[in-house]
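One chain of protein is taken out of this complex; the other chains stay put.
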Amino acid sequence: MTDEEISTEILLDHYRNPHNYGQIEDANEKLIEFNPVCGDTVQITIRIENDVVTDIKFIGRGCSVSQGSASMLTDKVKGMNIGEIKKINQEDILNMLGLKLGPSREKCALLSLNALHKCISNHEKKTHGGN
Amino acid sequence: MTDEEISTEILLDHYRNPHNYGQIEDANEKLIEFNPVCGDTVQITIRIENDVVTDIKFIGRGCSVSQGSASMLTDKVKGMNIGEIKKINQEDILNMLGLKLGPSREKCALLSLNALHKCISNHEKKTHGGN
Amino acid sequence: MLSWQQIKGDFPLLINKGKNLIFLDNAATTQKPKQVIDAIVDYYTNWNSNVRRGIYRLSEEATDHYEKSRENISNFIGSSDPRQLAFVRNTTEALNLLAYSMGHNLHEGDEILLTIMEHHSNIVPWQFLQEKGVKLKFADINEDGTLDMEDFRNKLTRKTKVVSVTHCSNLLGTINDAAELAKLAHDNGSLFILDGAQSVPHMPVDVEKLDCDFLAFSGHKMLGPMGIGVLYGKYDLLNGLPPFNGGGEMISQVYTDHSTYADAPEKFEAGTPNVEGAIGLSAAVDYLRNIGMDEVRSHEKDLISYTLKKEEEHHIDILKSYGPRDMEKRGGIYTFNLGEFNPLSMSEGLINEQIRVGSNVHPHDVATGLDSSNVAVRAGHHCAMPLTHRLNVVATSRASYYIYNSREDVDLLFESLEKIRRLYA
Partner (left out) sequence: MLSWQQIKGDFPLLINKGKNLIFLDNAATTQKPKQVIDAIVDYYTNWNSNVRRGIYRLSEEATDHYEKSRENISNFIGSSDPRQLAFVRNTTEALNLLAYSMGHNLHEGDEILLTIMEHHSNIVPWQFLQEKGVKLKFADINEDGTLDMEDFRNKLTRKTKVVSVTHCSNLLGTINDAAELAKLAHDNGSLFILDGAQSVPHMPVDVEKLDCDFLAFSGHKMLGPMGIGVLYGKYDLLNGLPPFNGGGEMISQVYTDHSTYADAPEKFEAGTPNVEGAIGLSAAVDYLRNIGMDEVRSHEKDLISYTLKKEEEHHIDILKSYGPRDMEKRGGIYTFNLGEFNPLSMSEGLINEQIRVGSNVHPHDVATGLDSSNVAVRAGHHCAMPLTHRLNVVATSRASYYIYNSREDVDLLFESLEKIRRLYA
């Protein structure tokens, strides 16, 4: 198998049997991100304590790239602190997937990262904004 | 001199010293035709008796083609009856000039014919319309 | 007639890509034969100039080429007067022109009747008129993907000022009975607009036989260059419309406080026209005429019936396709899903179920999978979101055929679909 084929297999594994699938009861952030063009949807629920992600789950519907990357991303960020998560960028996600994606599929890959970053930013507003 | 050069000379002669230049006092039709694109203008005054053009004059401003052809056309139609004049078409005017004109100059050449045809049509409306 | 194999040989891009490209996205845009590319090069090498206003020979020659192109395309669609054709950028612009221009005479309560299978280009421009109280109605489809004529008749009311309908759906492939719809519209006193984006390239279209008041189509979908399209209108109707864009070429006189306008078609061609585009499209029309539009239609009919036969043979369990199975009502468009993704009702929140429901393959994954087998199809809403929602899916995959496609391409499509189905099982 080539590297590309291995990466595809890993992604499909995550797609078929997603990790961290579901909703957290005591989440302090919850957010739905949606790509109207293809209908890809990811909902993230996250529990942040002292700026550290203690738990994160997602539910969603969509293609292997959007859902597989959500599964991999939630694995990756569990236990990370907010500062580290904010540094995760497009590049990191594409490296995580290890696939050559065209620009239209990149949007799928970044759906869950966008959702996550929005959660973090909402959380910061609440805590640092003082309400 | 080539045919083209002779035709040009004739046209320029008409342009420099137009025939039938002026206004008829007892005209029964009078009409101004105007090409807004280049400002070419021809006014025709015409006397029609029993469907025959007994006199016709023009005044105008514009290029050699619009003014020269007005001069030649007024020469040509004096004494003609309405039926004959209505049959004069684009082709006839271009043959009369004997010049190869591009589409934009053809508009100049046809200015006075259009004016003349409108005069005739107005005259017919009056006489056959009964007022 | 040329063989279809020979025809493929006229397309430099297809020759270059060879087996690495089975191009099945022709409803989006088509490839160009060398005759069209040559016409463009010839234009820029021998005739290029601004048109109409120039008095020198080059400009008059360019004008001549431009107007001859108009005449040629006019003949192609059965229009008896070339002044009935205005050159625009594409179908979208033609429909916007109509919506903006007709909008001046539409008032609160007036209705526009569309169908649920319209392309966004035949929806959004009309939506702009909702601001002034104009109402849009959408005739529904039947289960088989054909237009629901009863619903159409019911929605055609005394308030319906305009009926605007696609001749062929770019998603279902449904060919609507344009002549019948035109008659219904006219009997009702409504104007009838036909979106010919998917019909003019693929079948004989005669505006006078169909009796449509306006017709819009795009050059790039019929072997022509990008950036050129056509709005046809019956002369008096076209000429009677208020202008759309203002500027050079479309005026008669301009004063600081007002302007007067040229007659159609100039009236609707503001600014320097795309002369290259007109000449390129004319060359495309020559190419198509040379094949014969009846032949084009037969060829595509053969490909789509073969497709439906293959579909039955392969019998991929989760495959579902859309659109009429009566070949008389079906263009060369094959839209399908490997398992359907239904739209989520965002307001109700997401349902907490596992992703992998019956091993559905999302259309994006289908397209990527096919691409890795060198088969180029489109996936998404195909600029027909209301129809996609009507079908209760988030997206579909679509293969669309043209003259250079063959039965082998269809074979490859199904082999690749089998492969994808196995991969995701």
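Think of it as A, B and C in the order they're written, each chain with its own count starting at 1.
Definition applied: a residue touches a chain if its C-beta (ideal position, glycine included) is under 8 Å from a C-beta of that chain, and two chains touch if they have at least 3 such contacts.
Just so we're clear, the structure is a prediction, and the values are computed from it rather than from any experiment.
Here is the thing to keep in mind: the chain we left out touches A, B, C in the whole complex.
Considering the full assembly, C:227 is the residue among C:9, C:78 or C:227 that touches the omitted chain.
Interface note: of C:7, C:102, C:123 or C:361, the residue touching the hidden chain in the full complex is C:123.
Although one chain is not shown, part of chain A still touches it, namely residues 36-37, 102-105. Interface residues of chain C with the unshown chain, by the touch rule above, are 12-13, 16-17, 21, 23, 25, 28-29, 31-32, 36-37, 40-41, 44-46, 48-50, 53-59, 89-93, 95-96, 99-100, 116, 119-125, 127-128, 130, 136, 138, 218, 220, 225-228, 245-251, 253-259, 270-277, 364, 367-368, 370-371, 375-380, 383, 385-386, 389.
Interface with the hidden chain, as seen from chain B, comprises residues 12, 15-18, 21-23, 32, 34, 36-41, 43, 59-65, 67, 104-105, 108.
The definition used in the following text is that only the chains that are shown with their structure count from here on.
Viewed as a contact network, the protein chains form an open path, each link joining two chains that touch. With each centre defined as the average position of its C-alpha atoms, the distance from chain A to chain C rounds to 38 Å.
Chain A and chain B have Cα centroids separated by 81 Å. Counting only residues that touch two or more partner chains, chain C has none. With touch defined as above, chain A holds no residue shared between interfaces to two or more other chains.
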